[in-house]
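Just one protein chain is left out here, and the rest sit where they should.
Labels for the chains are A and B, by order of writing; each one numbers its residues from 1.
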Amino acid sequence: MSWETVIGLEVHVQLATKTKIFSGASTAFGAEPNTQACAIDLAMPGTLPVLNKQAVHYAVMFGLAIDAEIGQESAFERKNYFYPDLPKGYQTTQLEKPIVGRGNVEIQLADGRSKNIRIHHAHLEEDAGKSLHEGNFRHGVTGIDLNRAGTPLIEIVSEPDMSSAEEAIAFAKKLHSIVTSIGICDGEMSQGSMRFDVNVSVRPTGATELGTRTETKNLNSFKFMEEAIAKEVERQIDLIEDGGSVIQETRLYNGDTKVARSMRSKEEANDYRYFPCPDLLPVIVSDETIEELRRNLPELPDARQARFVEQYGLSDYDAGVLGGDAAMAAYFEIASEKSGNAKLAANWTMGELAARLNNQDLSINKSPVNAEQLGGLVARIADNSISGKMAKEVFEGMWAGEGSADEIIEARGLVQVSDSGALEQMVTDVLAANQTMVDDYINTEEAKRKKKLGGFMGKIMQASKGQANPQQVNKILAQKLNELV
Amino acid sequence: MHNLTIAQLAKGLQSKDFSSVELTQHFLARIAELNPAYNAVITVTAEQALKAAAAADKRLAAGNAPALCGIPILHKDIFCTNGVRTSCGSKMLDNFIPPYSATVVENFEQAGAVVLGKTNMDEFAMGSSNETSFYGPVKNPWAIDCVPGGSSGGSAAAVAARLAPGATATDTGGSIRQPAALCGITGLKPTYGRVSRWGMIAFASSLDQGGPMARTAEDCALLLNCMASYDDKDSTCIDRDVPDYSADLNNSIKGLKIGVPKEYFSDGLHAGTEDAVRSALAELEAQGAELVEISLPNSALSVPAYYVIAPAEASANLSRFDGVKYGYRCEDPKDLNDLYTRTRAEGFGEEVQRRILIGTYCLSAGYYDAYYGKAQQVRQLIQQDFEKAFAQVDVIMGPTCPSPAFKFGSKGDDPVAMYLEDIYTIATNLAGLPGMSVPCGMVESKPVGLQIIGNYFDEARMLNVAHQYQQATDWHDQMPESIQQGAES
Partner (left out) sequence: MSIERHEIEKLATLSRIAINENTITEVSQRLGSVLELVDQLQAVDTSGVAAMSHPLQATQRLREDEVTEINQREAFQAIAPDTEDGLFLVPKVIE
């Protein structure tokens, strides 16, 4: 029997606000435990929430970006459950009236197809804290860090419109691209800024009814998501083919050990008893605010990709890579501007830089070489000041923090001599000083002479301390030698 | 000095008849002497009080001190007080010393009022008799074997016993008005949103409201002037100017239309209570007010609607008490579930547990629509009743509670008997309206309260009516016999 997969995603996006959704405590990542958990975040008795305007605006901006209905009146509910990282014993979230209604996200697939994924809704809610199971504290206990508690999230809920891991990943990446492009999320997956819950079910190909689904929670990398989906699809098909049936359950996937398992503890008594939060009033977003946010909405990925093709003459592929990621796009545009050579800047951004970042697992925002620096380097390549080989050396220097391209070029004396008069003199001198080699060249049969050029090149580069422009030297040398033959 | 009202004490302080330190020492001495009999005050902050009094005397000496500067007051132990235990009447918070203060507490601090301590209360404000307090019941100064009412029974008894001239309190279903009535003092629950709830430990967030208790309406006006404020830390606090509640006290009430709901004079009402309330209405009529019979047809539904909505909200509000961040934690929890279930079973008293279970039931899958959803709709109907009534009348009046103070334990094993104690007060909380109780007579040597319900933000008018009534009567001046042997001055 052949099977088809049905996938829906719930995506938690941490909003890039300075403060929590309901308190004025900082959301900066990486602080000492519980130093950014104020009385409200700790659910101290008598404390009350006040909604962060920026969080509301960011949610509306997401709605505008996916062309969704914006809930002009939205409301908060309490979702009740006990967990040590949930200080109030309820999560303040939205159920009946989410701030963002139905919308659409278009994804592009490897085979060139594009597909529309429907968004059911997106709502505002607060993040929980973190439970640390290992640390410096004594054995047999769990440590609770509530710094993250109250960080604003939007939860984006898709329809089950994806039918493969590839589509799910494309959708996830597209969301990442959208939220980072409009600046509502920093997109730092490794810090948990975007987390994916994947609902997977399978059914016989052509069936109309959905199979029983499972939810694999809290995946925070595209790679893990792909692995988790593949494993879960296989597990479900095996299960059914062996005569069993899928149980609706919450599952966990450990990307490090590659092990997936059921999270049974969450299953017992799953009755969240949602009800309207009496501490918060209906949230009204005026038409004026919506229009203002629409006017100021940063460029969306699709529009940017089209512009990159148009403005910089990039290929569709290059525009897709550079334009799809907000940080990379911004980087590229600065480097391009600074260098005056878009294509070369694009190559360096996607090539040397991306490879290096990838290698060291760094995001482009954390790159030791900033866009101005890379642009400075590309400019020197473009104007022939340095060779490609020198450029790699300069890049190393910049990566190591030695300064700008020009500073490194100067410090290392990496100037490429491209002045044709000087180069001609240099070639003439070298030929004069190496008559034996010249004779040898002349006496070699024509077809094999090319191999002899290397020797002269070596001498000339040595004489120029490596600064001669190799392409130009090559040309002059060939010309001079041919004159002698 | 303890027989003087806040208004009189303020005058005395401003004209240097006595100092705030003297006044504070006097009330501290009364608390030390009389409180053991009443159990109204559960924390005395003598040292801080004397320090605050000395500071107040300096401000008074410098001139231009605010009206409440140097006036001793008590806070209900539901208001968080920085550095001072705030227990909410519960074992759960017996060890809880908040590092922050409620906005109400800060308002009084800024005004230079002197806080003598914290008053006893029903646990988490859940009760109408003060019998649910972890610290034991408060005794009614008028009848030591009777309840003072609840949940603000400590504040009410303390004011009645002249342990302080005024106190703060809160009202979720009648918790200011009913104990005020049972203890023969004046208490006001303002419009929902008038007084900040920041730092006031939540019972039912959409119903809770802080308000003042004192012996007279004039004093309640002075306290409310300080207590009411716009607070951007409370999303439900209304951004609206606070009027001078003392300004209109002396207005004539000629032509005032008083709505008298027939549903408030039904079967369960004690005959003596009814007589007292009717006499009060007659007195107001004599002053030129007009009595208009009105109907609030959904009144009887207020108790059932309340006992869905309040427990539902409470069930979530009290989830934060889990033994993780602060407060009580059971000994040697063997696992997380044991930590939760034992902390909460040991830390909460029976009534609190019951209300959490009821609230959980009403919100749980399959019951939400029938209970919570329905109660929210009934709440709307109750509010509409009031809207219609206020199209016709200026204020609504009736009894505060069905009968005078009852004996400890007399409501027996059935929680519902106790719940019906708030039958006349609950509707205003559901609607968010202001309500007040004013002493209007004595039955069986125990005080009776007249309830005044006003339209939204119409506290000034209610205080005016109450003040005019108190100008013509002396029920508010009555003093329980049991305290008369107390320290004189």
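In this text, a residue touches a chain if its C-beta (ideal position, glycine included) is under 8 Å from a C-beta of that chain, and two chains touch if they have at least 3 such contacts.
As the structure is a computational prediction, the values presented were derived from the model and not from experiment.
The chain omitted from view is touched by exactly one of A:M44, A:L374 or A:V394, namely A:M44. Summary of contacts with the chain left out: across B:T5, B:S196 or B:S235, the touching residue is B:S235.
Checked against the full complex, the one of B:A375, B:V393 or B:I452 touching the unshown chain is B:A375.
Within the complete assembly, B:F96 is the residue of B:Y38, B:F96 or B:F203 that touches the hidden chain. The missing chain lies against subunit B, touching residues 95-99, 191-193, 206-207, 232, 235-236, 238-239, 298, 300-301, 303-305, 307-308, 315, 319, 322-327, 329, 333-342, 344-345, 348, 353-354, 356-358, 360-362, 364, 370-371, 373-381, 383, 413-416, 419, 430-433, 456. Of the residues in subunit A, those that touch the hidden partner chain are 17-19, 23-26, 32-39, 42, 44, 50-56, 75, 80, 82-84, 131-133, 135-138, 140-146, 252, 263, 265-266, 268-269, 271, 273, 276, 278, 280-284.
The rule is short, and it goes like this: only the chains that are shown with their structure count from here on.
Work out the mean CA point of subunit A and of subunit B, and you get 56 Å between them. Note for the complex: subunit B touches subunit A at residues 79-80, 86, 88, 93, 96, 98-100, 102, 197-202, 204-206, 232-236, 312-313, 315-316, 318-322, 324-326, 336, 340, 360, 363-365, 368, 372. Contact residues on subunit A toward subunit B in their complex (touch as defined above): 39, 42-51, 78, 80, 82, 84, 87-90, 142, 144, 271, 273-275, 278-281.
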